[in-house]
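Here is subunit A:
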Amino acid sequence: MKYIIIGASAAGLACAEQIRKEDKNGEITVITKEKYLPYSRPSISYFLKGAVKESGIYLRKSSYYEASGIDIVTGTQVRSIDRKAKTVKAGRKTYSYDKLCLCTGSKPFIPPMENVSGKINALTFLDLESAGIIKKTADKKTRAVVIGGGLIGMKAAEGLSKICRSVDVVELSPRILPSILDEKSAKSVKKYIEEKGHIKFHLGQTVTRAGSEGNRITSVTLKDGKELPCDLLILAVGVRPETELAEKAGLEVNRGIVTDPGTMQTSDENIYAAGDCAVSVDMLDGSRRVIALWPNAVNQGIAAGSQMSGGDIRITSSYPVNAIDFYGLRICTCGLINVQDKKYTDKIIRSGSSYKRLIFEGSRLVGYVLINSSANAGIYTSLIETKTDLKTLEGDLSGTPDPFIFGKAERNKRMKGALDL
Partner candidate 1 sequence: MKRIYAIEELCLNCRLCEVYCKSAHSQSKDIIKANKYEEPAPVSRVTVYGDNFLSAALNCRHCDDPKCVKACITGAMTKDKKTGIVYVNEDKCIGCMTCLAVCPYGCIKEGKKAVKCDLCRNDDEPACVKNCPNHALIYAEPGGEEK
Partner candidate 2 sequence: MLKEGQIRIPSGCAIAAIIDRKGGLINGSEIIKSIALMHDRSNGLGGGFAAYGIYPEHKDEYAFHIFYENAQAHQNCEEFLFKHFNIDVAERIPTKTVDSISNGPDIWRYFGRVNRVRMKNSRLDESEYVVQCVTKVNAAFEGAYIFSSGKNMGCFKAVGYPEDVGEFYMLDRYDAYLWTAHGRFPTNTPGWWGGAHPFNILDWSIVHNGEISSYDTNRRYIEQFGYKCTMQTDTEVITYLFDHLIRHHGLPVNVAADVLTAPEWDEIDRMEPGHKEYFTNLRAIYSGALVNGPFSVILGSNKGLLAINDRLKLRSLTAATKGSRAYFASEESAIRIICPDPDKVWSVSGAEPVFVPLEIDEREDD
């Protein structure tokens, strides 16, 4: 059996490793346009702020791939897929496959802005290469502007604030981290970050035009006409699933490659898709959307890899779960957060610097936002994933969740395992 995997990040590596586990001698080739061996994409902000050396960012030791018989082809762009001939054209070579998996991830979404494209100091912040360039070009005198106050934008801003003179963040929505924080929590996080990172926020704004000298941007002008000096512009508005190859090959695509939610199989039985490029079904509200998070990508990679190599692992539950920290302020979020529907109720517990918001649907937990109170967050996550009816629990959920919120039988299972003592 010949397996080809396009893309070598979370989903790609997980898929390759799962195939190797189930098919000891199948031929596995992973093709990536990046020139690096698989590395931890979310860690590039830690790399930017020097918290981890470049050698520490790689997911596996370089000798690992040869040892496990996974052939990584780096720096090679896949140009097209021939579904009938079951071949793939990449660089100057043609690779044939029995099973193919698309793990192309996501690509930055760049809103229309005047005089921005083609500028050498206007960069996205999605891969190690751009992080490397930023780290080289930015210095004590650099005044940086980040477009986008979401997860990527804020992490970039945090990284830059360690090495640049000033950082301005321009965010379309009236609050930072709109996808994971609500009104009240966003306000307190913004205050904290402003104190710790001397970052200036411009909310409800977009960049309309950039001033430049030659191919370098020198300033940006916001919607309200305000002008900001700018030596470095980071485009972190958002991402879109990378589905170009799939569309060209005629696979069904609807804001992400459409796949069978359990087996990750695309509309072509020999082609699978996993990670940020594929559509997931959120088990909590049934919505079909891209859940661009690391754990989800790994699970889908494993499912696809297993299905491709005759295994039977399926995706049973996908939901967003995320842990992130800014200057030591820990934020954990999971499930449905920005919900408007009446059927959802929530409960907020605030004490000192810690903030906890639990979102319920009837007597089921469907989401949480924890700021500086992430102890044992995983227990909340398991309550969400297992759709546990909270009425069956004994303890209440406001404090730090511990085993005693469960009944005796569940506690026995969790702590005594198979021992029948």
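Keep in mind how these were chosen: all candidates are chains of the complex that A comes from, given by their letters.
Here, contacts are C-beta pairs under 8 Å (C-beta built on N, C-alpha and C of every residue); 3 or more make two chains touch, one makes a residue touch a chain; residues count from 1.
All values reported here derive from a predicted model rather than from experimental measurement.
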{"item": "From 1 or 2, the one in contact with subunit A within this complex", "value": "1"}
{"item": "Touch list for subunit A against partner candidate 1, complex", "value": "10, 14, 40-43, 46, 51-52, 56-60, 294-295, 298-299, 302, 321-325, 330, 332, 334, 374-379, 381-382, 385, 401-404, 411, 414-421"}
